[in-house]
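Structure first, then comments.
Showing just some of the chains, left in place.
Chains: A, B and C, in written order; residue numbering restarts at 1 for each.
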Amino acid sequence: MLQELHVTRGIIESFTKELLDHTKVDVAIVGAGPSGLVASYLLAKGGKKVAIFERKLAPGGGIWGGGMLFNKVVVQKDAQHILDEFEINYSPYGENYLIADAVELASTLISKAVKAGVKIFNGVHVEDVVIKNGKVNGVVINWTPIDMVGLHVDPLVVEADYVLDGTGHDAAIAKLVAKRTHCCDVKGMGAMWVNEAEKLVVEKSGEIYPGLYVMGMSTAEVYGLPRMGPIFGGMFLSGEKVAKEILSRS
Amino acid sequence: MLQELHVTRGIIESFTKELLDHTKVDVAIVGAGPSGLVASYLLAKGGKKVAIFERKLAPGGGIWGGGMLFNKVVVQKDAQHILDEFEINYSPYGENYLIADAVELASTLISKAVKAGVKIFNGVHVEDVVIKNGKVNGVVINWTPIDMVGLHVDPLVVEADYVLDGTGHDAAIAKLVAKRTHCCDVKGMGAMWVNEAEKLVVEKSGEIYPGLYVMGMSTAEVYGLPRMGPIFGGMFLSGEKVAKEILSRS
Amino acid sequence: MLQELHVTRGIIESFTKELLDHTKVDVAIVGAGPSGLVASYLLAKGGKKVAIFERKLAPGGGIWGGGMLFNKVVVQKDAQHILDEFEINYSPYGENYLIADAVELASTLISKAVKAGVKIFNGVHVEDVVIKNGKVNGVVINWTPIDMVGLHVDPLVVEADYVLDGTGHDAAIAKLVAKRTHCCDVKGMGAMWVNEAEKLVVEKSGEIYPGLYVMGMSTAEVYGLPRMGPIFGGMFLSGEKVAKEILSRS
């Protein structure tokens, strides 16, 4: 038998096993940005079975580009414990801020989440949700490139007790559920006001429909909160808050 | 003063300092794929000042997608020490192979490289090289999105003692130098033959023109070696070989 | 458990089993056009394990559109036994021709091939071949939409004793092997001359490199034969000839 075959079979077998194993999870997170990665890590540490579905090939969301491609990011001091937890380097900037390397931040969040047991399915698009008897019960997934070229191919389904919308400005899952159930009014993010935004995003992140949580910029989009800049404290704390809430419920 | 301003100035100041500091490096690596990341890590560990220039927003090259989006990868056993060095999890597959999670592999290579001191400039395209008196002396860079939209904007320059082509199948830098200097004949990769490819890629990786090294699939492209599949042992060892060669020279 | 999950798992399990089972086949056919479908059917009937890899979602190649979207096709009388074998309806036209419905022809060829045991992987693109020691040993596959959007994702491999190029005017596999091995000169199809073309295509179809066969319009492309029109006798007979040759060899 060809050695090439060995490689091929190894990949198919190990991936399929994991995919089948994750067709039913405790928590399905949509979007592998800052809030999704932090939440996934804490949930996995807390014993939950967690899968993240990320549209792009590379997780990390908007972290990689820093501000205007100047690849540095700022974090508020009140989120310093998150950076410490993930062992990410930073230097202080003024009294209230920390500065970190965008590439180190993104890659380390991903690396530690996976090592903590989170399974990330990248190149996978969540195109719909499963709703039964007034509760979100899972996500409907497809390969991203299929969606990009507009091929007519049916999706598959992943069952989940909790679905977390970490899709950022799009609030894609919240919008889907709002459209499907008329549960909620997605107000659209306001103008930028960094400090106000941070406070409110953390405060408002949580469940908006049975089984569905918003966090990070999805929260701002849903509640019409001010917009944040390339500053990540609020996103970390928002993911942390949602994770704690779920862990406390079960 | 607005707090938003603080964030903005923090990012501009810290990025510019680092950019200016890296306009002159010991080693400039083009492409943050498996061989580039391994080489960069070892070179930084060995005391070199290293910058990687990566076209995309996210480093990691072709690792993220595994094989056909089944996000697992296979590594030959002879490269097990690389996985161990980076503390990447794996499980054995047959006698000669190890299987790892593609997302963990990509993110951990990046995270550890940055922590080792490598500076990764992402969203940056190398559009040319500097050649003087028969030696490659640096790279000519521009923002990737400028190249993507075809704007007429001039590039800037980074000086480097060594330039490493880790651009994979494109062998983009080797092709540029070949076109500029007629130094070498880029033969184009052959059909797939995994084992043969691995052996030859490691063997042939090295300097092809004063100041310019090829490694990983760039080596295969230049020398007309067989193609590899989603298997990373050869790429790791090739990056390792080039790093050692440079460390031994200076 | 959700019933949706049942559906999902059923699809993943049954597909994966079949995919793993077909990572090693007797015959791999690239392209599910008229010659590929006929050859696959006869080979499967003859006891071979056969997989077809088809770029598009729907097999059938150029049959569906008839001539200028007038969805009728013409078949030469000397291929009448193929239509009869597949139980496809036709009416005579002049002394030497038969006319059939393009949609019936395409769907019935596919339906019967699958029922005969052929496994068709659609939406799958063959991006390279495996060549070892001067013989084609398999094909290198990827999802078509990945190729269409230009994502950087590695392929997988299918081992095969024989690879048949049924890609039509492209002669995509023959061109790949010619480029990789410099084995052969792909001459490019000539001007149209229906009768001459039919005779020559059948005559020349066969092995052009160890392990690689051309048939149908791929034969015309490789040998510089005249072009055929919306007439399918030669394509059927060419597929039949190649199938018989392989069955007689083993």
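To be clear about the criterion, contacts are C-beta pairs under 8 Å (C-beta built on N, C-alpha and C of every residue); 3 or more make two chains touch, one makes a residue touch a chain.
Keep in mind that what you see is a predicted model, and the values were worked out from it rather than measured.
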item: Oligomeric state of the whole complex, in copies, if 3 are shown; value: 8
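Assume only the chains that are shown with their structure count from here on.
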item: Angle of rotation relating chain B to chain C [CA atoms, steps of 5 degrees]; value: 90
item: Approximate Å spacing (C-alpha centroids) for the pair chain A, chain C; value: 43
item: Inter-chain centre distance, chain B versus chain C - centres from mean C-alpha coordinates, in Å; value: 39
item: Distance between chain centroids, defined by C-alpha means - chain A, chain B (Å); value: 28
item: Set of chain B residues in contact with two or more other chains; value: 65-67, 69-70, 192-193, 229-230
item: Parts of chain C lying in touch with chain B, wherever the complex brings them together; value: 128-132, 140-143, 146, 151-157, 176-177, 179-181
item: Of all residues in chain B, those that touch chain C in their complex; value: 61-62, 65-70, 188, 190-193, 196, 226-227, 229-230
item: Chain A - residues contacting chain C, complex; value: 1-2, 4-5, 7-9, 11-13, 16, 19-20, 23-24, 57, 123, 130, 132, 137-138, 143, 145-146, 148-149, 151-153, 156-159
